[in-house]
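Coming up: subunit A.
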Amino acid sequence: MKPLSVRIGGFGGQGIILTAIILGTAAVKKGNLYAVQTQSYGSEARGGECQAELIISDKPINSPTTEYKDIFVALFQSALDKYLITLKKKGTLIVDPKLVTKIPSIEANIYQVPATETAIKLGNRIAANMVVLGFLQKFIKMISKEDLREVITSMVPKKFIDINLKAFDAGVHFAEDLEITMEDIG
Partner candidate 1 sequence: MVQQRTNPLRKYIRNRKLPHFFCPGCGCGQILNYFLKAVDDLQLDFKKIITIGGVGCTARIPIYLNTDSLHGVHGRTLAWATGIKLYRPDLKVVIFAGDGDLVSIGGNHFLHASRRNLDVTVILVNNFNFAMTGGQVAPTTPFNSVTMTTPYGSKENTIDVCKLAVSAGATYVSRWSTAKPIQTVKSIKKALQHKGFSLVEILSQCPTNFGRYALRTGDPEKVLEWIKNRSISKTKAEKLNEHELKDKFILGEFIDKKRPVFQGTTLFKEEDN
Partner candidate 2 sequence: MNKNIKHEGRRIKSGIHFILGNYAVVEGALAAGCNYFAGYPITPANEISELMSKRLPEVGGIFVQGEDELFSIYSVISASLAGAKSMTATASAGFNYMQEGIGYASAVEVPCVIIDVQRCRGENFATQADVMQMRWGASGDYESIVLAPSSAQELFDFTILAFNLAEEFRNPVIVMSETTIALMRERVEIPEKESIEIYKRMYTSLTPEEYLPFKAKNNSPPEFAPMGKGYHTLYTLNYRNEDGTMDWDAQGYKKLYQRITGKISENKDKICITESYFLNDADAVIIAYGSEVRPALDAIEMARNDGLKIGMLKLITVWPIHENLIKEIAKNIRRIFVVEMNIGKYAKEIERLCLPFCPVTNITKNMGIIHTKEEIYAAIKEAW
């Protein structure tokens, strides 16, 4: 299997790093794979720029970062503007149309996932990252939906488990009818 690299970018407080950790945990603990997750963020405690990177592979991973990502999830306009250049040609771009409105014309498979809107409808906008995660799992064949649901349950605070799982399922639903091949990912 080819290693898969993902970048999620947005601002602090959106649960970006948590999303990457959940994916990585599912890959390592459930899928018995290798994963490396790194991040960078501003010095603000809340609201600064934030991005997380994840590489998943069935073999030990050497370089902890890759120059170009297979998948880029942009959850804020400034994150898109800054990191779009690191998306592989013909890679996968996932955006939340509420927070990312200007997408330059590029060679990529672009998906608009109404994550924030869905999360608000479910009762808490903070769960938008789980909608994204639910959508994203479609592109990561080596991790199952069930594994991710289990990891979410073990990692989020008890009183938020329900809404997070609902948001995740909503994301899964958005991706249900997509036909994804490895070429689509890049």
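Here are some notes:
FYI, a residue touches a chain if its C-beta (ideal position, glycine included) is under 8 Å from a C-beta of that chain, and two chains touch if they have at least 3 such contacts; residues count from 1.
Here is how the candidates were picked: all candidates are chains of the complex that A comes from, given by their letters.
Keep in mind that this is a model prediction, so the values were computed, not measured.
Chain contacts in this complex place subunit A in touch with candidate 2, from the set 1 or 2.
Taken in their complex, subunit A has these residues touching candidate 2: 21, 24-25, 27-29, 32-39, 61-65, 67.
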